[in-house]
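With one protein chain withheld, the remaining protein chains of the complex are depicted in position.
For clarity, chains are labelled A, B, C, D, E, F and G in written order, and residue numbers in each chain start from 1.
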Amino acid sequence: MTEEIIIAGFGGQGVLSMGKILAYSGIMQDQEVSWMPSYGPEMRGGTANVTVILSDDRISSPILNEYDTAILLNQQSMDKFEATVKKGGTLLYDPNGIIKHPSRKDINIYQVEGAEEAAKMESTKTFNMIVLGAYLKLKPIVIMENVIKGLKKSLPSRHHHLVPLNEKAITRGMEVVKTIQTV
Amino acid sequence: MTEEIIIAGFGGQGVLSMGKILAYSGIMQDQEVSWMPSYGPEMRGGTANVTVILSDDRISSPILNEYDTAILLNQQSMDKFEATVKKGGTLLYDPNGIIKHPSRKDINIYQVEGAEEAAKMESTKTFNMIVLGAYLKLKPIVIMENVIKGLKKSLPSRHHHLVPLNEKAITRGMEVVKTIQTV
Amino acid sequence: MAKELRLMKGNEAIAEAAIRAGADAYFGYPITPQSEVLEYLMGEKPYEKTGMVVLQAESEVAAINMVYGGASCGRKVMTSSSSPGISLKQEGISYMAGAELPGLILNVVRGGPGLGTIQPSQSDYNQAVKGGGHGDYKLVVLAPASVQEMYDFVEKGFELSFKYRTPTMILSDGVIGQMMEKVELSEYKPRWTHEEVVKMHPWATTGKTADRERNIITSLNLQSDVQEEHNLKLQAKYKKMEEDVMFEEVMCDDAEYLFVAFGSSARICQKAIQNAREKGIKVGLLRPITLSPFPSVIIRKYADKVKGMLSVEMNAGQMVHDIKLAVEGKTKVEYYGRMGGIIPIPSDIVKALETKLIGG
Amino acid sequence: MAKELRLMKGNEAIAEAAIRAGADAYFGYPITPQSEVLEYLMGEKPYEKTGMVVLQAESEVAAINMVYGGASCGRKVMTSSSSPGISLKQEGISYMAGAELPGLILNVVRGGPGLGTIQPSQSDYNQAVKGGGHGDYKLVVLAPASVQEMYDFVEKGFELSFKYRTPTMILSDGVIGQMMEKVELSEYKPRWTHEEVVKMHPWATTGKTADRERNIITSLNLQSDVQEEHNLKLQAKYKKMEEDVMFEEVMCDDAEYLFVAFGSSARICQKAIQNAREKGIKVGLLRPITLSPFPSVIIRKYADKVKGMLSVEMNAGQMVHDIKLAVEGKTKVEYYGRMGGIIPIPSDIVKALETKLIGG
Amino acid sequence: MAELTFQDIVKEENLVYKKTSLLTDKALSYCPGCGHGTAHRILMEVIDEMGYQDKTVGVAPVGCSVLAYEFMNIDMQQAAHGRAPALGTAIKRIMPNHFVFTYQGDGDLAAIGTAETIHAINRGENILIVFINNGIYGMTGGQMAPTTLPNMKASTCPFGRDVSIMGNPLRITELIANLPGAYYVTRQAVHTPNNVRKAKKALKKAFEYQMNVKKGTCFVEIVSNCNSGWKMTPVQANKWMEDNMFPYYPLGDIKVPE
Amino acid sequence: MAELTFQDIVKEENLVYKKTSLLTDKALSYCPGCGHGTAHRILMEVIDEMGYQDKTVGVAPVGCSVLAYEFMNIDMQQAAHGRAPALGTAIKRIMPNHFVFTYQGDGDLAAIGTAETIHAINRGENILIVFINNGIYGMTGGQMAPTTLPNMKASTCPFGRDVSIMGNPLRITELIANLPGAYYVTRQAVHTPNNVRKAKKALKKAFEYQMNVKKGTCFVEIVSNCNSGWKMTPVQANKWMEDNMFPYYPLGDIKVPE
Amino acid sequence: MAKVKGAIVVDIEKCKGCEVCVGACPTEVIGMAKEVNGKGYHYAQMANPDACIGCANCAIVCPDGVITVYRAKQIA
Partner (left out) sequence: MAKVKGAIVVDIEKCKGCEVCVGACPTEVIGMAKEVNGKGYHYAQMANPDACIGCANCAIVCPDGVITVYRAKQIA
């Protein structure tokens, strides 16, 4: 199994930590993982993205040109990464703030109302966990138990009391993910 | 013709400028010349030496291990350079301050009382010209006319009034040079 | 005992490894893409735990000279920077080599020349390997290709640098510095005590005691013959360093062609090997792990076996010359590379192999 | 008109040549064995005559960045230093190469590494030729072998550096910097007027006028594709530089062996040729005058003719690798050298030729 | 008479304030609310008003304002980190009738560039140094600068600047004011209209001193926010700046010509 | 009783003054009459008297005193030009109970090393900086230093320092005294017995502050002659120093602990 | 007496929503839009246009220089 993912959005959306939790979850089930962020001033104020790979085998390049899955959380990311999804691959996005929705016909497309659901949960910080839940519903590459372990690993222990809330958010994400198109 | 000379002594004795005048004289009669000083802190307070080469042909290395002529003006220089005179070559020295006189048997040895004569001329500055005169007596590789030209070239014009004095000193040197041994 | 696994950035791995290796001091100045080294260390406050000194210097020049000062005390001292900052350290590095000091220098290379780009590159190969500073000297240069190697090479780097009393450089790049992978952490090694240092490194300036002559750390020799002797001693040492050459062979057994690549490029070549072998091209990878000493002997050996070698680099072609020197004309050596922070694509690498060597 | 002859030190010749070549500015910091450059200029006060700026900078780092600033205005600007100081300039040199700036840098090499010795050496060959700074770049590197060439290469150096918009380095050493020889002086060339500069160097920051876009001098390209394009453009330029390769052949016609040597070493090889020929050994000298671009083509040509080449260097063997790369295994290439400020002796060079190539 | 409508007011002849043409149309790369933009603008306004675009050469640093040349519509050079005053020295000496300024951050000017700053000013180079002090390394992601306040957090002092280990914040402006080569030294801010007006006046003075008086270096510090580095909203950051930066770096003239 | 003869007096028990054993037997490489020698001696005397040879690490600069390690019988490091304070910083932080000093000339400390000097002191590194100000670059043959006086001749200002081109002499000692990290700052001389005694006292104080008080950097400037560079005899040079250097660099304490 | 009336034009696409202008306005003219621009920022707009006196304070502090100010005399 190898899953190659790009997660992209605004700086504040928790894109990087979402990738980190995913990667940690992979470690928890003995997979090889890599996590490669965009870095430098290009991040400033603007977009952030991270490439995450989980694999049963040694990972060669941590930087990719095309992905099994793209998780896109703003318009700029949509513009930049829609085209990079492999044929037959998966695109998951939050429609909030999206003007130009994805138009490719050869990929699976899903939506998750992450921002909206986070507002409902009265914690904008849960946004990325809701999106993660949606993703894991589509691609159960790591089991929930390991996600929780990964979450604990990537959170400093003083934040461990937030784990149940995050778990709830993940579950919520799994529930609300919507299929737009499958191929 | 190629003449390879080392001139060595204390810093203040005018060793470098004597070499320079010699080199300039060579230029005046269309020879190739090179002038290579010791440099850096090794000069500080201590000794100074310069290698001068005059030649009808292109000069290859400006740094030498043995010389046609050594002009040695203090004990340290004597200790260091006596051995570097080519077999059959020439060693000219000022006996003032010399404790260990040269002992080689295979070279020509001459003395010039430069310091003493300079004192007599009431100008310590003429010291190096007296020595130069002695040398030119032994090795008339450049003619007097060109030495004067060389002198003028190497002195800033505000010092040109000193040329006659220097000329006198050179002449004096030619007169007082003493043969110690010839081979 | 269960091994401790952690997901870390390459830069963080370096920092954590330093603490655990019992490093005595780190001195650095921020620059992308390696500022996390200092940031991580400052977050960990090792000065309160192991006593390791961590200091943000006023510049890269100050930092390398702090390393010089600390290394002279026989301690494990390190710095890190990226390309422009490493250029500024060249005088200091040359001094360290001249004074025969150990020490660890991490270069997380970005694209040059000049301010260039902050994106990953391997264009400081020559600088690291041929000596960017003045004079005849060599560093030990390690080229990690994973976060785990970033971690491991800290201890290895210190070890070699003390063994040969010459600075070790870890030549990494923005990919390996910024990416996270899982890292198996080692046990904490205690820092050397002052007494241990005095015993192990009798050359170090630890304070002149009655039982020994004073120790002097200098690279100055005003007399040429003494300096030449010193130079010859250094050269002999660099020759001896070849014992510690390190490289990795991937699918080389049946290979008709060889990729030669280090660091990030080597990882991408692994994918390129898969692609190529699917196409029926028997290609392997020779990955120099030590760029200095360079694995010339093994490359020379393969020169008799393979039909050609492709040096894959993220620069304009630098290591390719060392490969050519190694093969002594016995096989064809070509170069393929990308520049400016662009990572070569596996398919393009295979294409280059086909056009430059197989078709060519 | 009678030619003007003067007995000058190599360092003085550089300074005089700068004034006469119409240089606009010199920025430098004292260091043995080249301080005479700044001293001579200060004595001549060209700022009162030609308007040339002469300034003692606070450091070598400041000096090279002053050169960057002045060169960016389209002017003929230069600096000089010796090995440790040149190491400090590496970041600035890489910036200049990256920003495609002209400029002249004199390195009067002394023995390294570190503080080393102030005596002459050629151990900065790699640094000059392979790029001591970060990133992929090349300088024009001229290696004078006489005081006259020190003089001549100032104008030549500026010419090439403006032609290719890359810095030129004059790689000299303590022998050539400190020795006096006769120099034939050239006529005074007036400095360019501001209007001439504006016309000749439309890229220069001379003040944005209404008739053109603003000019920007930078080496930064945050986008990788743009930076790669820039890198490719630089590489193409360096390739083109090969047109201007310079070398000298001495008694090569009938040579069975070749000395390859530059600068001071080349002069000593001339004496070694005499010695060898007296012994009946037919040896010639190929003297690279431009070390970058390196005269690979002519060396390759001789590789088919001679039985072997001996690279004679005042270092641990640096240029020898470029000779090896050039000959492509077609003839034997050996190295002989001295270090630490020691000048090779002609007889030892001949002996090395005999044992390493003829006997060997 | 009827109330003026929006359309009535927004007419060329009623124009009161418009971005100067000496700023390019490119969107600034700075974070929202960052003072760099304002500082850029008033500097360009001064040059515009003096009519000296064709006589100006600016030097951009390494720091967030490294791309200043993308925004300032004048000839510019990008200097190596900390070396802008060396470039400025050469430019001015070679073209003494040009207006030359450097634009530098606190990391650039007061850390790595300390020697170049002090010596250029000590030589009395007749240039303008614009010094943006935001107490942090903005560009590289918020590391401690020489000017970071005691106990202030930054990514390389995540528990706050510990002066016992990291030293006290460096008041480089007061320091260089001691040098005879410093002709006019002032500290300003650009977060309120009033401060912007004062800062602009200071820049104008510096301009006049350089072009007409020619007696030494003018040094205009602008205490500015780095809301990203400080991890605040721009409005919070400006408030924090008033409460914390200004007491340590008090605004006003530090050295004025006699 | 008979007059004491020479032999009577020259006996071990009558010994009043003898070179400290913390100076090696190697003849100093300095020019006749150069103050470096005296400065070396009193520094070593202090360390000797405090009994701290085994706890001392010194840093030699690049300059005439580059070979200080040949003469001082203690563990020493030779620093790259100007960087001694960086070395000192590392040594002291790694071995905080050792006595650490740097010994630097004016070119080393106030030109190329400006940034290292200022930042080490600003951090309050608990080291001693001994600063030999002879107004010139001695080692390299008498070039202008940052401290060269107005109109004073040097090989790179053969017509005298023209302050309009070369800037004013830098009073780096007064400058760094402004830094909070500077704990004790004083300017001394060593050309007369009285001055030597005072300078030695200053060094002793610095030693005690470092080892016992630990509150910041001690900085002892010694205004010294460079008779070779100044082209005078040693005696003339000392006189010239009193007449010309001291007015510009007045002797005495500049900053003393409260 | 002539009353002055002002108006501002915000370059919406370049506004970064920093809100610095809001506090700078003496007459509380400016508010932030509910909508975001292409870059995702809530941009500044005249929430209370009648109060604008065209003092240019907002424009003067706008870091991105995206405000243009106009002023006309209202002949009362």
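Just so we're on the same page, a residue touches a chain if its C-beta (ideal position, glycine included) is under 8 Å from a C-beta of that chain, and two chains touch if they have at least 3 such contacts.
All values derive from a computational prediction rather than experimental measurement.
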Of F:V46, F:V196 or F:M245, the residue in touch with the unshown chain: F:V196
Touching residues on chain F - with respect to the absent chain: 1, 3-4, 6, 8-11, 14-19, 23, 27-28, 30-38, 41, 190-193, 196-197, 233-235, 238
Chain B residues that touch the omitted chain in the full complex: 10, 45-46, 74-76, 97
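By definition in this document, only the chains that are shown with their structure count from here on.
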Listed chain pair C-F, C-E or D-E that repeats interface D-F [over half of contact pairs the same by residue number]: C-E
Of all residues in chain F, the ones touching two or more other chains: 66, 78, 80, 111-112, 114-115, 119, 139, 146, 166
Per-residue overlap in chain C, given as positions that touch at least 2 other chains: 32, 55, 58-59, 61, 84, 91, 95, 99, 114-115, 118-119, 218-220, 222
